[in-house]
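Of the protein chains in this complex, all but one are displayed in their positions.
Entry: subunit A
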(Lines give C-alpha, C1' and ligand atoms only; values in the text may rest on other atoms or scores of the structure.)
Protein backbone atom coordinates (compact mmCIF):
# COMPACT_ATOMS: atom_id res chain seq x y z
CA UNK A 1 0.00 0.00 0.00
CA UNK A 2 1.46 3.33 -1.01
CA UNK A 3 1.83 6.40 1.17
CA UNK A 4 -0.78 8.19 -0.95
CA UNK A 5 -3.38 5.51 -0.23
CA UNK A 6 -2.52 5.43 3.44
CA UNK A 7 -2.95 9.21 3.76
CA UNK A 8 -6.25 8.96 1.92
CA UNK A 9 -7.51 6.15 4.18
CA UNK A 10 -6.40 7.95 7.34
CA UNK A 11 -8.40 11.00 6.27
CA UNK A 12 -11.45 8.93 5.37
CA UNK A 13 -11.54 6.93 8.62
CA UNK A 14 -10.93 9.88 10.96
CA UNK A 15 -13.04 12.95 11.64
CA UNK A 16 -11.81 16.27 10.24
CA UNK A 17 -13.12 18.41 13.15
CA UNK A 18 -14.47 20.87 10.59
CA UNK A 19 -17.90 21.61 12.19
CA UNK A 20 -16.46 22.45 15.61
CA UNK A 21 -13.68 24.48 13.97
CA UNK A 22 -16.24 26.56 12.09
CA UNK A 23 -18.28 27.06 15.28
CA UNK A 24 -15.17 28.11 17.22
CA UNK A 25 -14.07 30.47 14.45
CA UNK A 26 -17.51 32.13 14.33
CA UNK A 27 -17.52 32.50 18.13
CA UNK A 28 -14.05 34.05 18.21
CA UNK A 29 -14.69 36.37 15.27
CA UNK A 30 -18.00 37.64 16.74
CA UNK A 31 -16.17 38.46 19.98
CA UNK A 32 -13.31 40.10 18.07
CA UNK A 33 -15.69 42.17 15.90
CA UNK A 34 -17.47 43.48 18.99
CA UNK A 35 -14.17 44.42 20.70
CA UNK A 36 -13.03 46.00 17.42
CA UNK A 37 -16.13 48.19 17.37
CA UNK A 38 -15.64 49.38 20.95
CA UNK A 39 -11.91 50.03 20.41
CA UNK A 40 -12.60 52.07 17.25
CA UNK A 41 -15.37 54.07 18.92
CA UNK A 42 -12.93 54.87 21.72
CA UNK A 43 -10.14 55.74 19.28
CA UNK A 44 -12.33 58.26 17.43
CA UNK A 45 -13.66 59.75 20.64
CA UNK A 46 -17.27 58.60 20.08
CA UNK A 47 -19.62 57.46 22.86
CA UNK A 48 -19.43 53.73 23.53
CA UNK A 49 -22.10 51.27 22.30
CA UNK A 50 -22.38 48.93 25.30
CA UNK A 51 -19.27 49.34 27.44
CA UNK A 52 -16.14 51.43 27.19
CA UNK A 53 -12.86 49.38 27.12
CA UNK A 54 -11.40 51.18 30.13
CA UNK A 55 -14.61 50.74 32.15
CA UNK A 56 -14.61 47.04 31.25
CA UNK A 57 -10.98 46.70 32.38
CA UNK A 58 -11.85 48.53 35.59
CA UNK A 59 -14.73 46.14 36.31
CA UNK A 60 -12.50 43.16 35.53
CA UNK A 61 -9.81 44.34 37.92
CA UNK A 62 -12.30 44.52 40.82
CA UNK A 63 -13.71 41.14 39.94
CA UNK A 64 -15.00 39.13 42.86
CA UNK A 65 -16.80 42.33 43.85
CA UNK A 66 -19.66 43.65 41.72
CA UNK A 67 -21.11 40.31 40.60
CA UNK A 68 -22.82 37.51 42.56
CA UNK A 69 -20.30 34.77 43.43
CA UNK A 70 -22.66 32.07 42.12
CA UNK A 71 -22.95 33.76 38.71
CA UNK A 72 -19.18 34.28 38.48
CA UNK A 73 -18.56 30.67 39.51
CA UNK A 74 -21.01 29.31 36.92
CA UNK A 75 -19.44 31.44 34.17
CA UNK A 76 -16.08 29.94 35.15
CA UNK A 77 -17.42 26.37 35.13
CA UNK A 78 -19.06 26.96 31.73
CA UNK A 79 -15.80 28.29 30.24
CA UNK A 80 -13.92 25.35 31.76
CA UNK A 81 -16.32 22.80 30.26
CA UNK A 82 -16.25 24.49 26.84
CA UNK A 83 -12.44 24.43 26.99
CA UNK A 84 -12.54 20.74 27.89
CA UNK A 85 -14.74 19.98 24.85
CA UNK A 86 -12.39 21.89 22.52
CA UNK A 87 -9.30 20.24 23.98
CA UNK A 88 -10.87 16.77 23.78
CA UNK A 89 -11.69 17.34 20.09
CA UNK A 90 -8.09 18.43 19.50
CA UNK A 91 -6.47 15.50 21.29
CA UNK A 92 -8.74 12.46 20.80
CA UNK A 93 -8.19 10.40 17.62
CA UNK A 94 -11.80 10.84 16.37
CA UNK A 95 -12.21 7.51 14.59
CA UNK A 96 -15.30 7.29 12.44
CA UNK A 97 -17.49 4.18 12.40
CA UNK A 98 -16.01 2.90 9.13
CA UNK A 99 -14.03 -0.08 7.89
CA UNK A 100 -11.58 -0.35 5.02
CA UNK A 101 -12.23 -3.03 2.42
CA UNK A 102 -9.56 -4.74 0.35
CA UNK A 103 -9.78 -4.16 -3.41
CA UNK A 104 -7.11 -4.49 -6.11
CA UNK A 105 -7.96 -1.29 -8.01
CA UNK A 106 -9.96 1.17 -5.91
CA UNK A 107 -9.73 2.32 -2.29
CA UNK A 108 -12.93 1.35 -0.46
CA UNK A 109 -14.31 2.55 2.86
CA UNK A 110 -17.62 1.27 4.20
CA UNK A 111 -19.81 2.70 6.94
CA UNK A 112 -20.38 0.18 9.73
CA UNK A 113 -24.13 0.62 9.24
CA UNK A 114 -23.93 -0.85 5.73
CA UNK A 115 -21.88 -3.82 6.97
CA UNK A 116 -24.43 -4.40 9.75
CA UNK A 117 -27.38 -4.38 7.37
CA UNK A 118 -25.64 -6.79 4.97
CA UNK A 119 -24.72 -9.15 7.82
CA UNK A 120 -28.27 -8.95 9.21
CA UNK A 121 -29.64 -10.04 5.85
CA UNK A 122 -27.13 -12.91 5.74
CA UNK A 123 -27.99 -14.04 9.29
CA UNK A 124 -31.71 -13.76 8.56
CA UNK A 125 -31.45 -16.01 5.52
CA UNK A 126 -29.33 -18.54 7.43
CA UNK A 127 -31.74 -18.61 10.39
CA UNK A 128 -34.94 -18.46 8.37
CA UNK A 129 -36.48 -15.67 10.46
CA UNK A 130 -37.97 -12.28 9.60
CA UNK A 131 -36.15 -8.94 9.49
CA UNK A 132 -37.41 -7.78 12.86
CA UNK A 133 -35.90 -10.79 14.68
CA UNK A 134 -32.27 -10.02 13.84
CA UNK A 135 -30.22 -7.17 15.30
CA UNK A 136 -26.56 -6.74 14.29
CA UNK A 137 -24.16 -4.36 16.05
CA UNK A 138 -20.87 -3.62 14.28
CA UNK A 139 -17.96 -1.92 16.02
CA UNK A 140 -14.29 -1.60 15.04
CA UNK A 141 -13.19 -5.01 16.35
CA UNK A 142 -16.38 -7.02 16.85
CA UNK A 143 -19.66 -7.98 15.21
CA UNK A 144 -22.52 -8.97 17.49
CA UNK A 145 -25.44 -10.83 15.94
CA UNK A 146 -28.55 -11.08 18.13
CA UNK A 147 -31.26 -13.43 16.87
CA UNK A 148 -34.70 -13.97 18.44
CA UNK A 149 -36.08 -17.29 17.23
CA UNK A 150 -39.72 -17.84 16.29
CA UNK A 151 -41.47 -19.56 19.21
CA UNK A 152 -41.54 -23.33 18.77
CA UNK A 153 -39.05 -23.43 15.89
CA UNK A 154 -35.48 -24.22 16.83
CA UNK A 155 -32.63 -22.44 15.06
CA UNK A 156 -29.04 -23.52 14.62
CA UNK A 157 -26.55 -21.04 16.09
CA UNK A 158 -23.61 -22.77 14.42
CA UNK A 159 -25.12 -22.32 10.97
CA UNK A 160 -25.69 -18.61 11.53
CA UNK A 161 -22.15 -18.25 12.85
CA UNK A 162 -20.70 -20.02 9.79
CA UNK A 163 -22.79 -17.93 7.38
CA UNK A 164 -21.86 -14.60 9.01
CA UNK A 165 -18.19 -15.65 9.33
CA UNK A 166 -17.95 -16.46 5.63
CA UNK A 167 -19.69 -13.17 4.72
CA UNK A 168 -17.24 -11.20 6.90
CA UNK A 169 -14.31 -13.09 5.34
CA UNK A 170 -15.66 -12.32 1.85
CA UNK A 171 -15.80 -8.61 2.70
CA UNK A 172 -12.08 -8.57 3.60
CA UNK A 173 -12.48 -5.89 6.26
CA UNK A 174 -9.68 -4.04 8.00
CA UNK A 175 -9.60 -4.13 11.04
CA UNK A 176 -10.91 -7.72 11.04
CA UNK A 177 -13.86 -8.02 13.44
CA UNK A 178 -14.67 -11.15 15.44
CA UNK A 179 -18.21 -12.49 15.13
CA UNK A 180 -20.33 -13.44 18.14
CA UNK A 181 -23.84 -14.87 17.70
CA UNK A 182 -26.33 -14.61 20.56
CA UNK A 183 -29.60 -16.52 20.43
CA UNK A 184 -32.30 -15.04 22.65
CA UNK A 185 -33.69 -17.50 25.21
CA UNK A 186 -37.27 -16.36 24.55
CA UNK A 187 -38.99 -16.62 21.22
CA UNK A 188 -41.49 -14.35 19.46
CA UNK A 189 -44.92 -15.35 18.22
CA UNK A 190 -47.14 -14.04 15.48
CA UNK A 191 -44.51 -13.26 12.89
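General observations
The rule is simple: a residue touches a chain if its C-beta (ideal position, glycine included) is under 8 Å from a C-beta of that chain, and two chains touch if they have at least 3 such contacts; residues count from 1.
Here is the rule we go by: contacts and distances are computed from a predicted model.
You can't see one chain of this complex, but its UniProt record names it "Alkaline shock response membrane anchor protein AmaP", from the set "Chemotaxis protein CheW", "Tripartite tricarboxylate transporter substrate binding protein", "Cell shape-determining protein MreC" or "Alkaline shock response membrane anchor protein AmaP".
Considering A:79, A:140, A:153 or A:180, the position touching the chain not shown turns out to be A:79 (whole complex). In the full complex, subunit A makes contact with the omitted chain through residues 4-5, 7-8, 11-12, 14, 16-18, 20-22, 24-26, 28-29, 32-33, 35-36, 39-40, 42-45, 53-54, 57-58, 60-65, 69-70, 72-73, 75-91, 101, 103-111, 113-115, 117-118, 120-122, 131, 167, 170-172.
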